[in-house]
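Missing here: one protein chain of the complex. Every other protein chain is in place.
Residue numbering begins at 1 within each chain, and the chains themselves are lettered A and B in the order written.
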Amino acid sequence: MERLEIGLAGVAAILLLIGIRVPIGVAMGSTAFFGIWAMMGLKPAIGITKAIPFNLIGDWNLSAIPMFLFMGFVAVEARLTRGLFGAARIFLARIPGGLASSTVFASALFGAASGSSVATSAAFSRIAVPEMLDSKYNPGLATGAVAASGTLAALIPPSVLMIVYCLLVDTSINTLFMAGVIPGILTATAFILMITTRCMLNPGLAPRYVDHTTRAEKIALLRDAWPLPLVTFIVMGGIFTGAFTATESGAVGAFLACLIALARGRMNLAMLKRSIIDTAAGTSAIFMIVLGAALFARFIALATIPTWVMGFFDGYSAMTVVILICIILVLMGTFMEEISIMLLTMPVLAPLLAQHGIDLIWFGILVIKLMTIGLISPPVGMNVFVIKTSLGNRVTLNQIFGGVTWFIMVDLLVLAALIAFPQISLWLPGMMTTTR
Amino acid sequence: TNWMAPAHILNEFPYQQFAKDVAEATDGAMEFEIYSSGALVPAPTTMQGIADGVAQLGIVYPPYTPSELPLNNTVNDLAFVAKDDLAAAFAWTELALTNEKIRAEWARNGGIFLGGYSTPFYNFICMGEIVSPKDVAGKKVRVAGTAQTEWIQSLGGVPVSVPIADVYSGLERGSIDCTLSDATNLDKGNKFWEVAKTVNVLPQGVVLGATYVFNKDFWAGLEPAQRRVLLDNIALGLARSQVAYHVGVEAALAGSAERGLKIGEPTQELQDTLAAFQAQVVEKLPAKAVAERGIEDPTDVLEEFVALEEKWRALVADVDRTDADAVAAILKANLYDKIDENTFGVE
């Protein structure tokens, strides 16, 4: 067999393995090993498999991921997220669909302290969804809002997906972080507008919520809610001023979250143990995929698939290339896990981007936006699965995917705006530096 | 395999261009597929990858594998005292091609060294101005390697190690005050000229790397005529990268001056301090290498490098450093023509 044929057979093998519920990282890694063996012989296969794990994972930049995960877990375990939702509710309760909008607002705020959209969705599905269902909200709207606004965490820095992207295309993490702020706020605003409009046109979706909280309770809620935005402010400030690298801001944020938990008397040994083991296990699970994908990327490269793919893009303008890539990524996003998509595609796309002189920061925001759409689009939407898992039988998967559809349409509009107006992404990082 | 981007000086000329030239010279009989940006193996494992036959040819940076290439790294430590980057590149190449101890070290690692590069001199690229030794005191300086670390410490500065990608923002935000980098970092890739305010051209050593390391079996399996084609093109590839470095430095400094950066010369005091430090490096290096790297006394190898650098300084003294063919001609006549393609690296 030719190398290209083996490569395409490998892609088929991976889909088969993932289909029979082999862990994604294992599927990619083992296909890569046996694929390289088939193409080049056993010695190179062993050589590549030996070379990658330690050097890939032993990377200072990647350590931002466990730090931001830890910060998110501590925030959830110390119930800092609950306060956030409660406080957002006070302000937004009166507008139509106020609870759903509160979810978006609180998720955006928490997203600025958490690197993982799945973690954000998980946190708010336990807090916000029961409250909305009790208030007779449409289950699709309730769960859709949580699933979609969870994705804000990937777009609003810090973001695990952004770190992975930057490592893959070799560009500045902090610059991309800054570039995500305005698109994140734009998306959150668009979500809230959409929710409000829909609920005004169809009041049955979200019966008016009767706010029973007393003034004293409101003050208590606000008092409960302020620390997390403060942590966010420090973390973002550190990144914006360049005082901290990504890892450093993660460590500082996690440290501050621990301090707050301690000050609130919510830090105990059991909670700390849960947070650290969840962080370690979560980091391990993510990086097993990263490792598998890194091996698979070598297999893809050796199989000359990048050249083959680049052949398709020959002779198109930069804009057409960007739009074609977007379409491909949306399609892949429907059925694949997001980090794996980036690990698979970026090594292929990076030379193409360079060839067309496409701005890596702007393109990075587009990629992250596409990935956030993938997180909620059927049939494989990680955020949707997390919500389904934590709610059990109260909602069906179809209801959630149905509710999410509206948010995906908003996402696509925002995406179009991001493509049409690169300034939305590039203005803020431009403020950081004088000449870039 | 090459871990640098295709447009990097050490990829564009000695790899992309080299592959084209070799294919042409052999009418397509020998074609290299270049994997850039570490797409095949991560940079630190390049040596292992070549030995395992993952790649037939790769660029190896000895400081990534100090334990595997201790003697080569000792020579690299000595490059802190180099006086001419072009001569250093060719002296290093000749040393590694002809010195039995160094050849043995490459052979132990499963590779055959066939040519090396030298970066341009490392300069101070700073926010504040550095002209004399006392300017360095208390400053946070980004360094790479032990010689640079000790040099900055000896001036009372604070050496810091940050990834090269973070140097730009580090300078901008003041988490570092200076970086020791070669001048091509000003415009290409890292674009330090966008943030830095001053450059001081004090030549603080070079860093050596192996541009061409071949897999042993691959090299031995070639026809002598093919090996000849490779040797000739290697000479050309090395010459081209050094010329590109030279032109790059000139352009970067000129461009920086144009952008308003202050390009400064060191004071005599700073030059003397450096010279004294360099003398002490030469003196202490053999004992230090024996103690820290666990090798036998490298004095003979180090002396040979110094002698070779002197020899090459004379050979390239008058050459036009912007003319790759002229530089290549000298390199061929004095080194590569003398290598016997029938026997070298085959036994």
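In the analysis below, a residue touches a chain if its C-beta (ideal position, glycine included) is under 8 Å from a C-beta of that chain, and two chains touch if they have at least 3 such contacts.
What we mean here is this: contacts and distances are computed from a predicted model.
One chain of the complex is hidden; its UniProt record names it "TRAP transporter small permease protein", one of "TRAP transporter small permease protein", "Cytochrome bo(3) ubiquinol oxidase subunit 4", "Phosphate-binding protein" or "3-oxoacyl-[acyl-carrier-protein] reductase".
Considering B:149, B:226, B:267 or B:334, the position touching the chain not shown turns out to be B:149 (whole complex).
Across A:29, A:44, A:86 or A:374, the residue that sits in touch with the chain not pictured is A:29. For the chain left out of this panel, the touching residue among A:235, A:289, A:321 or A:376 is A:289. The omitted chain makes contact with chain A at the following residues, 17-27, 29-30, 33, 46, 49-50, 53-54, 57-60, 62-63, 66-67, 69-70, 116, 118-119, 122, 243-244, 247-248, 250-252, 254-255, 258, 273-274, 276-289, 335-337, 379-380, 385-386, 389-390.
Take chain B: the residues that touch the chain left off the picture are 63, 66-68, 73, 138, 140, 143, 145-146, 149, 158-163, 175, 292, 294.
Keep this in mind: only the chains that are shown with their structure count from here on.
In the complex of the two chains, the chain A residues touching chain B come out as 40-41, 43-44, 46-48, 50-52, 55-56, 60-61, 170, 172, 174, 241-243, 245, 297-298, 301-302, 304, 347, 350-351, 354, 433-436. Within the complex formed with chain A, the residues of chain B that make contact are 5-7, 33, 35-37, 39-42, 44-45, 48-49, 51-54, 162-163, 165-166, 168-170, 172-173, 175, 191, 194-195.
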